[in-house]
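Shown next, in structure tokens, is the structure this report addresses.
Note that one protein chain of the assembly has been removed; the remaining protein chains are unaltered in position.
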Amino acid sequence: MKKLAILGAMTVAGLSAGVVSAATLDDVKARGKLNCGVTTGLVGFAAPNANGEWEGFDVGVCRAVAAAVLGDPTAVEFVPTTGKTRFTALASGEIDMLARNTTWTFSRDVDLGFEFVGINYYDGQGFMVPKELGVSSAKELDGATVCIQTGTTTELNLADYFRKNNISYEPVPIETNAEAQPLYLEGACDVYTTDASGLAATRAAFENPGDHVVLPEIISKEPLGPLVRHGDNEWGDVVRWTLNALIAAEEYGVTSANVADMASAAGDSPEINRLLGTEGTLGAMLGLEPDWAVKAISAGGNYGELFEKNIGENTPIGLARGLNAQWTEGGLLYSPPFR
Amino acid sequence: MSDTHAQSVAFVRDTMLPEQPPPATEAGVIKWMRENLFKGWFNSLLTLLSLYFIYKIVTGAYPWFANGIWTTSSLAECREMLDGMTGACFSVLTERWNQLLFGFQYPSDAYWRPTLAFVLLLVALYPVLYPKAPRQMLTFTAVFPFIAYWLIWGGTLLTPLVILAGFVAGYFAFKQFERQSFSMGMLAGLIATLVVIWAGQILPAALPNFIALEAVESRNLGGFMLNMILGTVCVSLSLPFGILLALGRQSSMPIIKWICVIFIEFIRGVPLITLLFVANVVLAYFFPPGSNIDLVLRVIIMITAFASAYIAEVIRGGLAALPRGQYEAADSLGLDYAQAMRLIILPQALKISIPGIVNVAVGLFKDTTLVAIISMFDLVGMIRGPILASTEWNGVYWELWGFAVFVFFIVCFSISKYSQWLERQLATDHR
Partner (left out) sequence: MSTISDPPSGSFQLSMLINDTRYRSYTFQFIALILLILAFAYLGYNLLANLQAAGLNISYQFLGEPAGYDINQTLIPYTSQSSHWQASLVGVLNTLLVAFLGCLMATVIGVIVGVLRLSDNWLIRQLMSVYVEIFRNVPVLIWILIIMAVFIAVLPQPRDFRGDDPEATMFLNAFAFTGRGFYAPAPIFGPGSVAVIAVFLASIAGIFAFRNYAKKALYERGQLIPTFWPSLAIFFLPAITAYFIFGRPITLEYPELRGFNFQGGIFMRNSLIALWFALSIYTAAFIAENVRAGILAVSKGQTEAAASLGLRPGRIMNLVVLPQALRVIIPPLISQYLNLTKNSSLAIAVGYMDLTGTLGGITLNQTGRAIEAIFLLMLFYLAISLAISAIMNVYNNAVKLKER
């Protein structure tokens, strides 16, 4: 009987130990590492390079958050996730944030219980076809075999688009981008569809990118952004404002080259001063160091620098800024004021 | 004497002739061929068909192998070197050799560690697999898991040492209390193990750099190494669980029996891939909030549960095959349940079960490739994902898949041959 009592007591202790507050920020600080969910490999957005280091646009966001919170942009553990595992990984706490070109939709935000903290890439779904097919519009795709990544919103958009235009097609569902490539290249499907940025990245990895064209139709809105678990607002704020800091930094002309200079002393622009912590206590409000934004920006540069370095026009992926330009230049990027 | 015959017959042989060789059609190669290859028109037809089939395969495959190129760094280069000839681009194997074996994220300066662990595995397996090996070597086998853990995952040596100390403490506690009763011994052993490990866990935390190797995260394991790790770990873990489940299912205690029956039938009723989905997307919900059990460990838990159920069924077969008299003999000697099982029943039942256990082990090793579906990069996952999708090696199917077939065939075939050999060794012809 005594044994049972001990066992019972142990169980109760175990149960109560399980109830921890969901303070992700404290967890990350205590761990000294940020667990960041990324794709299993999409060149330009998140992919390991030849040395096994992760690189890319989404990776840059992870590194900026790690720099802001821990002061070290390399203190990130990248967890590759697929369309299937990404939400469970986040919901179960395996990762602290998900930066994996994930589309912000109503049901993901409300029903699945996640919190999208912002948009780091305004995207839309497009189609890629081999040039030799001579197709110039998605409306000519009647009867085509289409490769799609399952578990993404593209699958649903595709069904809607083809139904609306009353054209038939053959879906070939595929789990990852890597598996889709050989199928498309060998001609097992006529068309590959995913986010336009993903198409550009995939095409860049081909041996002869010039043999393939991306059709002009963009059939959906795909605002991609990092997300965190619902209900932990402190942590959500940290990620949200780190992303905003990167966007604002570009707007104000703060770059990784001049950020150290500008942060050494308060300058004449109060907005920049508040952003860089030389004025006000924005950092403390987030529960971070005053120079959190300085570290985030120096990790990989501001939004524009990240874009140019990873997916911009001078990279093999060659994406134009388009919608992703600052609002001052006709784009949609618009960071709320740092005040 | 001879002239009596001289009148009736013209010639009488009075010496023995030397033995004649049998007719050409009834001896040697020709007889063998007549009996084994050309017996009747149907068999002859089959033989000719098979010969044609073999001829086609050999003539098709030979130039492919002979012209194989081993040294280029991309498929385009290899095709250029072949210049239109039939030939294999084995250079994908040489160039991606380390990725195929270790995955693409294992630190490259640490490749010697899993290699050494593999060699040590062979040494550790030797006394287990070869009954005539010196028994002292079993000590090394017992220590091996801790060495292997340290080598593959890195970190400080203290972590495996503390766990080892826990098991040693548990063993002595068991010996101490065993006289009292077996169950007391087990309980004491369990408690001692847990206490020592719990108390000792401050050591690695305090001295993280004591004889430390560079730590490697579980999710960075990959390639054939991952198949080997999953295979060995899960088979070894599932043996004790399988024995317990089998005993539980044979037990006369209804509650315990039904727990085991439901567990076994449930696991055997669902495909492994659904259990891996559980490991991948569901299991995390059942751990305490905030705990972070990595994917490899979750997969090991599910595969072990899977293998245990199958091994339990094999051992149950072995238990059922033992004559009733063995149980009664043990009872009449006054042995209690634990002693009877340990000394009389299980040694015989396990011996009968060996072929079945080996079958399960081979099946399990093959099933470790299923982790590729939940986006882990084992050998199949590496080929399917990073290698076939890379710009350099897009389209090299046969060399890569041929390699995978070759590796798995070698391992599985030798295990099953070994089991046949062991069966003959252990055959005492009275069970």
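We just call them A and B in the order they show up, numbering each chain from 1.
As a working rule, a contact is a pair of C-beta atoms (placed from the backbone, for glycine too) under 8 Å apart; a residue touches a chain by one contact, two chains touch by 3 or more.
Note that the coordinates shown come from a computational prediction; the quantities given were computed from them, not determined experimentally.
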{"item": "Given A:48, A:83 or A:223, the one touching the chain that is not displayed", "value": "A:83"}
{"item": "Hidden-chain contact residue, picked from the options A:183, A:204, A:218 or A:266", "value": "A:183"}
{"item": "Candidates A:71, A:124, A:151 or A:270 - the one touching the absent chain", "value": "A:151"}
{"item": "For chain B, the residues touching the chain missing from this view", "value": "32, 35-37, 39, 43, 46-47, 50-51, 53-54, 181, 183-184, 252-256, 259, 265-266, 268-274, 277-278, 281-282, 284-289, 362, 366-367, 369-370, 372-373, 380, 384, 395, 397-398, 401, 404-405, 408-409, 412-413, 416"}
{"item": "In chain A, positions touching the absent partner", "value": "1, 4, 7-8, 11, 14-15, 18-19, 22, 83-84, 87-88, 91-93, 108, 111-113, 132-133, 141-145, 150-152, 155-156, 158-160, 162-163, 169-175, 182-183, 186-188, 190, 229-231"}
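To be clear about the criterion, only the chains that are shown with their structure count from here on.
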{"item": "Centroid distance [mean C-alpha coordinates] between chain B and chain A, Å", "value": "41"}
{"item": "Complex contacts: residues of chain B adjacent to chain A", "value": "76, 104-105, 107, 217, 219, 280-282, 284-285, 287-292, 373-375, 384-386, 388-389, 391, 394-395"}
{"item": "Complex contact set, residues of chain A against chain B", "value": "14, 17-20, 22, 27, 35, 40-41, 48, 52, 77, 79-82, 84-85, 88-89, 91-94, 175-179, 181-182, 185-186, 205-207"}
